[in-house]
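Dumping the structure here so I can ask a few things about it.
Complex shown without one protein chain; remaining protein chains in place.
As written, the chain order gives the labels A and B, with residue 1 at the start of each chain.
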Amino acid sequence: MAQLVPSKVFLVRGCGRHKEKLVSFEQALREAGIAPFNLVRVSSIFPPHARFVPKAAGLRHLDLGQILFVVLSENATDEPGCLISASVGAAVPDDPSHYGYLAEHSDVGKSQREISLHTEYLAAEMLATKLGHRLREPEPGRPAGSFRISNGMSLKTRSATQTAKGEKGMWTTAIAAAVLIIEA
Amino acid sequence: MAQLVPSKVFLVRGCGRHKEKLVSFEQALREAGIAPFNLVRVSSIFPPHARFVPKAAGLRHLDLGQILFVVLSENATDEPGCLISASVGAAVPDDPSHYGYLAEHSDVGKSQREISLHTEYLAAEMLATKLGHRLREPEPGRPAGSFRISNGMSLKTRSATQTAKGEKGMWTTAIAAAVLIIEA
Partner (left out) sequence: MAQLVPSKVFLVRGCGRHKEKLVSFEQALREAGIAPFNLVRVSSIFPPHARFVPKAAGLRHLDLGQILFVVLSENATDEPGCLISASVGAAVPDDPSHYGYLAEHSDVGKSQREISLHTEYLAAEMLATKLGHRLREPEPGRPAGSFRISNGMSLKTRSATQTAKGEKGMWTTAIAAAVLIIEA
């Protein structure tokens, strides 16, 4: 058998609410589109030559009930007003023969924008330190999510971040995931 | 490669005791019959067209030491007299082209019957909310484990629940699992 190497990746996020914590988690997966699969958590590599696909295109590769490998971030609260977040970020080198990184991060009390930036930073930092170099601050005028590393390599980041506020008498769950597709 | 889709499922449960927590967990797996495998935890779908098989028939499909995907509930205590429980429940629609749900639940101080009913309710509730409908109370005279959803769909539930009382000077672990078999 060939090794199990993912070749396509897509990012999703969702929020769920229910008086049962497990059902609120399920509803968050449902909003994210990945409820009908048997999820297995992995850490945290964007394989060489893999590429991002839109969620709808990615889902078409999958069979209901299948084992699905995901980098998953989750966060849950039953405290009214508590602002939770769950985020996954990716940092992928422009050179597709290098692998990239997927990071997961969750927090409390932070805005969606703050969390997204931090998760993308984590993924980019893992890639930069891997190469034994430092991450450079983005130059003015360069688009967000586009970094350089001190050795000259370029990388791009992206993320999916779900924030949600706790409500009285129920569980609120936020999830974000990078879904790894292994093809025939 | 085809996607990894489980086609057979069986439920198991077991209890273990040992002064080392890890060994008590191992002994619970042993009593359940799934100790000789490399377990990977998944959540929580009963795939379309999958079917339940007896434990003995299910085990015959497996090779010692193989990777085995399971929905696993576990609970452990070192407190004498503490009543722990671990349970997995399944809710499967009568129409085999629909997928069903596997739920795991653990608790303290509850009877085996209470926990079984709750875990089956959780699985049934996930299926009902998935369909955007409400779970109906079982009609009088219908067998336990047989539900209807407000859209008229029928489903059946079942569960495996292990309860155990903590003993002095050792760890007690209860486990319950739904084992997912992927066939050639």
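Everything that follows uses one rule, which is that contacts are C-beta pairs under 8 Å (C-beta built on N, C-alpha and C of every residue); 3 or more make two chains touch, one makes a residue touch a chain.
Just so we're clear, the structure is a prediction, and the values are computed from it rather than from any experiment.
When the omitted chain is restored, the residue from A:E31, A:D63, A:D78 or A:E125 that touches it is A:E125. Touch with the chain omitted from the figure is made, among B:F37, B:Y101 or B:F147, by B:F37. Residues of subunit B that touch the chain left out of the display are 1-2, 4, 18, 20, 22-23, 26-27, 30, 35-40, 61-67, 182-184. Hidden from this view is one chain, which touches subunit A at 1-6, 40-48, 50, 69, 99, 101, 103-105, 122, 125-126, 129-130, 180, 182.
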